[in-house]
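Okay, structure first, notes after.
Complex shown without one protein chain; remaining protein chains in place.
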Amino acid sequence: MRILSLAGRRLAASLPSLLIILIGVFLLLQLAPGDTVDALLAQMGGGGDAATTAELRRFYGLDVSVPVQLGNYLWRLVRLDLGFSAIYGKPVSTVILERLPATLLLMSASLSFAFFFGLLFGVIAARRVNGWQDSVISTLGLLFYATPSFWFGLMAIVLFSVHLQWLPAGGMESIGEGFTGFTRVMDIASHFVLPTLTLGLIFLAIYLRIMRASMLEVLTLDFVRTARAKGLDETRIITRHVLRNAMLPMVTLIGLQAGTMLGGSVVVESVFSLPGLGRLAYEAVVQRDLNTLLGIVFISALLVIAVNFLVDLLYARLDPRIAREGS
Amino acid sequence: MELTRRAAMLTSAAIAASVNLPEAALAQETPRRGGVMTVHFATEQRILNPSLQASTGVYIVGGKIQEPLVDLDAAGNPAPCLAESWESSADGLTITFKLRQGVTWHDGRPFTSADVQFTAMEMWKKILNYGTAVQLFLEAVETPDAYTAVFKYSKPMPLGLLLRALPDLGYVSPKHIYEGTDIRQNPANTAPIGTGPFKFVQYERGQFIIAERNPNYWRPNLPYLDRVVWRVISDRSAAAAQMEAGQILYSPFSSLALSDLARLGRDPRFEVTTKGNEGNPRTNTLEFNFRNPILADIRVRKALAHAINIPFFIENFLSPEYAKLGTGPIPSVSTDFYPTTPMPQYPYDKAAAIRLLTEAGHRPGAGGVRFTLRLTPAPWGEDIGLFSTFIQQSLGEVGIRVEIVRLDAAGFLRTVYNDWNFDLATGWHQYRNDPAVSTTVWYRTGSPRGAPWTNQYGVADAEMDAIIDSAATELDPVRRKARYADFVRRGNSELLLWNPVEQLFLSAFSRKLRNHANTPRWGSSSWHDLWIAP
Partner (left out) sequence: MKRFLRDYARSPAAVVGLLLLILVIGMAGTADWFFPRDPLALAGRPLQWPGANPRFWLGTDNSGRDIAAQIFHGARIALLIGLVATSIAVGIGIGIGAVAGYYGGIVDDVLMRVTEAFQTLPNFLLLLVLVSVFGSEMSTVVVAIGVVSWPAPARLTRAEFLSLRSREFVEACRTLGMRDRQIIFREILPNALPPVIVYASVVMAVAILLESALAFLRLSDPNVASWGNLIGLGRDVLRVQWYVSAIPGVAILLTVLAVSLVGQGLNDALNPRLKGR
């Protein structure tokens, strides 16, 4: 119950930001050259006459003034109605719900991957500081960080899908195979291996750097010295005392980077033809589908807020001081 | 000019050969039933109903589910589909279609002349792009019985024009689904119901579309395939990888990268060809904004054309396999209308370009630059990007600085055809079987501002308008062809628009496919006889 009220308060505090974003993006897109009817005409390949074009503008609600459009949009939003998607011809909420699983799966898989290996390699590097393990891990980390993700993804497809034929080249699952249960899960998992690696590597690089640095910092703190002086086993010191404290900056970072990760998924989803929110957002921008774009902005903002909320909870668990303050 | 005529003859011979001789060795095989056809679907569409939107992106899906009144046969001639026969009155004001009997919609209702009447009056005439122009003078469709549809026109309609237009602009939709509804919002737009060989099953946005065999199809014992699956893959490199991994069997309409197409063409598992795309020729355009006084001078326009080495571009950047020197707005594959006499041309001649520019009073200034132009390329098609860079490079050589303005599709259409905020634009002109459908609008004045791919260049040529108008209502095929030769001559000599390259789309096929690419608009056709070898 306490968590719920906490979440409610958090959401309420984020409302102004949310409103700023939505109105900002709405007004920004008004300045774009061309509207969704122009994008549709481009798809049709011409031949639309003036009357049908005017009718299309009416159909998409573009025949009224900008303030009225914005007012209509916000009024609908109050009633939790995200409007109608121009590209997909169905309610935006339906479209987004269809796309959400792929993005959530991709983000959580990449995050877990980056978190786990970032932690692992960060700890190894810190424990063998300036040794060869540290050098190798740090160098790899820097290389991963500096590699453009789309380039890595394309190269991974060439190697693993085309030459070795180990993994599928794209898509979310095999189509028309009728897989169910466990086979389906494995099928989807195999489709997500390469995208997860591609999106996760850059974050892995960041996490391992942060982890290594904060490990080193914590290792110099007094309580570690005390523990060592007590003659405690080194592994025990690391897992019991150091890790817990050293993880704090990493956890903070997850919250800060949730938005970045969602942005990065635009490129990754496009390389791997994943039906996710990032790809949808790109599509919506190109097609000038204002309702869909605003819907995505709304949902991804909620997503970022939710991640930050979870991070706060996690933080409280990890950092005994905060937990005590809270109770 | 001898060269172009010979080239034209070669092409028509090649087409005849390609469509008349479907791989002889394979003709002996017995068609195999079953199997799943997987297709590369590059751009998702808002609707899938070809009665409402005429574009290859819709036909590639909707053309398997719904059918037109008239289709094209292997030689490119009108062939019966939902209409079995047709005839025109002598004055060209009445055209009567006899419809096929015993055809049912996928939901079991019979197909009748009422469906034709409803689709023609409510969709082709009111909503369908290009349809609204072709059917502008359609007054009514009378239905004396369930299998006769009589089209009444207020101005003479050449039968040839209508028959060439109908394979693309003659798809029929079920009246009982659409009548009394808001046509644009009808759920059948994305879950189409037709009479075709495949029944729509499912559309997962961003992922795939599935259609399955129609057991009640009117062609007996067809189709061979169990299913067709379209996979949404927007990234070209990813699509090529999926093709190689065997996840797709067909990539239509040059949707892969040119280098990947060239590579797949050398791979024995694939066939890369222009076959089956002869009905969808296009020319690359260079559009001039006449509101810019520099470009209003014909000497400058000619100089631009002379400065660009098109044969070099085709040889090195595209490939002679699918691209060749353009000679005007009517492509050479259109044997019914391609002019038989040479037309004014502007071959590569750098000295002439420089002379013309100097004559026009443009001397090199600082850094050798005579003047600067903004070039706005259309964002589709890899060749357009390459061509815009080549224009920039070529014009730089004669002292014209070119700034490329990169815009997305909506931005491009708005900037060029509505805001007129460009100097040069380059894109595709898609030829649709008859110059009256989508070609003359590029030259005719009077299109409303904002209509894409129409004359928005600020040029009015009364002689041109007169030629276009008289050709459109000319009933005699021979005189009509002569009028369109006048059209090309006038367009080329005034250089209202330059069509320097002529291209056909490339398809990539798996070698397992049989009976593929056997009509000039195969990608859009119904695939009722397509089968897959084991």
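Labels A and B are assigned to the chains in the order they are written; within every chain, residues are numbered from 1.
Going forward, a residue touches a chain if its C-beta (ideal position, glycine included) is under 8 Å from a C-beta of that chain, and two chains touch if they have at least 3 such contacts.
The shown structure was predicted, so the numbers you read here are calculated from the model rather than taken from an experiment.
For the options B:159, B:404 or B:475, the residue in contact with the chain missing from this view is B:404.
Annotation: of B:66, B:143, B:394 or B:438, B:394 touches the absent chain (contact as defined above).
Screening B:237, B:292, B:439 or B:518 against the full complex identifies B:237 as the residue touching the chain left out. Contacts to the hidden chain, counted on chain A, fall at residues 14, 16-18, 20-21, 24-25, 28-29, 31-33, 129-130, 138, 142-143, 145-151, 154, 158, 213, 216-217, 220, 256, 259-264, 266-267, 270, 278, 281-282, 285-286, 293, 296-297, 300-301, 304-305. One chain of the complex is left out; on chain B, the residues touching it are 236-237, 240, 257-260, 262-263, 316-317, 379, 382, 385-386, 388-390, 392-394, 396-397, 403-408, 411.
Note that only the chains that are shown with their structure count from here on.
The distance from the centre of chain A to the centre of chain B, each centre being the mean of the chain's C-alpha atoms, comes to 40 Å.
Interface of chain A with chain B (complex): residues 32-36, 38-53, 56, 59, 86-89, 95, 98-99, 154, 157-158, 161-162, 165, 168-172, 175-176, 270-273, 275-276, 279-280, 283, 285-288.
Of all the residues in chain B, the ones that touch chain A in their complex are 36, 38, 43-47, 53-57, 126-133, 184-185, 189-190, 204-208, 210, 227, 229, 231-235, 237-239, 241-242, 244-245, 247, 380, 407-415, 418-419, 430, 437-438, 441, 448, 450-454.
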